[in-house]
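Yeah, one chain of the complex is gone here, protein chain that is, but the others are all in their spots.
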Amino acid sequence: MFAIVREPIHVGSVIEAVADRHAGAIVTFLGTVRELTNGKKTVYLQYEAYESMAQKKLEQIGQEIVARFPQAKVAIVHRIGRLDIADIAVAIAVSTPHRADAYEANRYAIERIKEIVPIWKKEYWEDGEMWIGNQKETVRYDHGAPKEEEI
Amino acid sequence: MFAIVREPIHVGSVIEAVADRHAGAIVTFLGTVRELTNGKKTVYLQYEAYESMAQKKLEQIGQEIVARFPQAKVAIVHRIGRLDIADIAVAIAVSTPHRADAYEANRYAIERIKEIVPIWKKEYWEDGEMWIGNQKETVRYDHGAPKEEEI
Amino acid sequence: MIRVLLFAYIKERLGKEEIVLNEQQMTVRQLRERLEQEYHLQAASSFMIAINEEFATDDDIVCAGDVVALIPPVSGG
Partner (left out) sequence: MIRVLLFAYIKERLGKEEIVLNEQQMTVRQLRERLEQEYHLQAASSFMIAINEEFATDDDIVCAGDVVALIPPVSGG
């Protein structure tokens, strides 16, 4: 299961997708919307994706994991659109016969998502907003409308 | 949430127990009953616990994690009794603000469970049974009743 | 004709979801230069470029009919 969705992620389905008679361990990672980042209070987030490519890249990550851990089963679902505090943005489940591999493969998946999957997060605070991944693009409402500086 | 239970573990409840506005990551470990161990086919398992002490030791592991990661929230539920292939024996959920800590704390929890929590697993195969943790106690049905060798 | 898809802050800043370039063939490097000049995308060198949903290098060739995407630093997860 590799998917980009707009509705809340159903964690149980993601876990079930990797259940296996040969699995002794299932490690799941949930990326959740944290209220504070560097002491700044997030009100909500907006995620945007290049959906068709993002889907392909999630599948690619699954293939990379299976190439390294042939008995692994992997499922990754990323949500886009508006997310509030404590909402789940991404769920990654990996099952393997032995636990060390499940932890390692799961960690690999989230690091790869942050490298190669075309998804972008915009943080909204009470006094501004910012596309993450490009600190220069901060817009502070109290400084008026975005400037026409070149990007 | 730290518990020894006899009914199937409800993973959603374990995860919800660690949900937090300050959490950016929730890592969950599920230990599942694997069909094959060293090429040998398990039919089912029986888990037994020194329940009151096991409960205390799960709580202690939670405290050890919070001592090291003060913002972590931890939940651990271990099931006992008869478990079939693919059943969940243990669920560990850890939430932290940042993901590296959640993975590390979660891994710590399962390793500690295997060290200090008084729970024992007996494997049943088609042709025998064995209490794990004490390889000498293997009982093979085809060799007749357990010998009266000293333990 | 080459379609160039825009996302995240580039989409917002340019106020559109795609750009169409009337070209038969160009390298990714030439495409970057064109975007910098014509759309003042001075940070274009820090974007990744995808051609038909696969990341491309500066020497790769974009042909008419290809779908290009500008991929600013990603921040999913």
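When the chains are written out, they are named A, B and C in that same order, and each has its own residue count from 1.
Note that a contact is a pair of C-beta atoms (placed from the backbone, for glycine too) under 8 Å apart; a residue touches a chain by one contact, two chains touch by 3 or more.
Since this is a predicted model, take the numbers as computed values, not measurements.
Engineer: Can you list the shown chains that the omitted chain is in contact with?
Structural biologist: The chain that is not shown touches these displayed chains: B.
Engineer: Thinking of the whole complex, not just what is shown, which of B:Y47, B:F69 or B:Y103 touches the missing chain?
Structural biologist: B:Y47
Engineer: When the complex is taken as a whole, what residues of chain B touch the one chain not shown?
Structural biologist: 31, 47-50, 52-54, 56, 78, 89-90, 110, 113-122, 131-134, 136-137, 146, 150-151
Here, only the chains that are shown with their structure count from here on.
Engineer: What whole-Å value do you get for the distance between chain A and chain B if each is reduced to the mean of its CA atoms?
Structural biologist: The computed centroid separation for chain A versus chain B comes out at 28 Å.
Engineer: Just give me the whole-number Å value for how far the CA centre of chain A lies from that of chain C.
Structural biologist: Roughly 24 Å, centre to centre.
Engineer: Quick one: which residues in chain A touch 2 or more of the other chains?
Structural biologist: Counting only residues that touch two or more other chains, chain A contributes 31, 110.
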